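Left out: one protein chain. Kept in place: all the others.
This part shows chain A:
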Amino acid sequence: MEFDESVDITDKVCPLTFVTAKVAIEELDEGQVLAVRMNDGEPVQNVPRSFKEDGHRILKLLDNEDGTYTLFVRKVE
């Protein structure tokens, strides 16, 4: 899947997981796509929901089959 920017939050713990991803998406323009690599478990549970609460659009959650996932989010202002 195509994306404009990516950020890796696998080395972060809550709430810095979402905070780091949020800082990254704020750098994008409306309509651009951010790819966020995250660990299974708590980040997969919470990060997509937090993006949704901020009004962004979740496109896809891809299982990397190595214990990590990549979330694709489209920025909505």
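Basically, a residue touches a chain if its C-beta (ideal position, glycine included) is under 8 Å from a C-beta of that chain, and two chains touch if they have at least 3 such contacts; residues count from 1.
Here is the rule we go by: contacts and distances are computed from a predicted model.
Hidden chain, UniProt protein name from the list "Branched-chain amino acid ABC transporter permease", "1-acyl-sn-glycerol-3-phosphate acyltransferase", "Phosphatidate cytidylyltransferase" or "Molybdopterin or thiamine biosynthesis adenylyltransferase": "Molybdopterin or thiamine biosynthesis adenylyltransferase".
The chain not displayed touches chain A at residues 15-16, 18-20, 22-23, 26-27, 50, 53-54.
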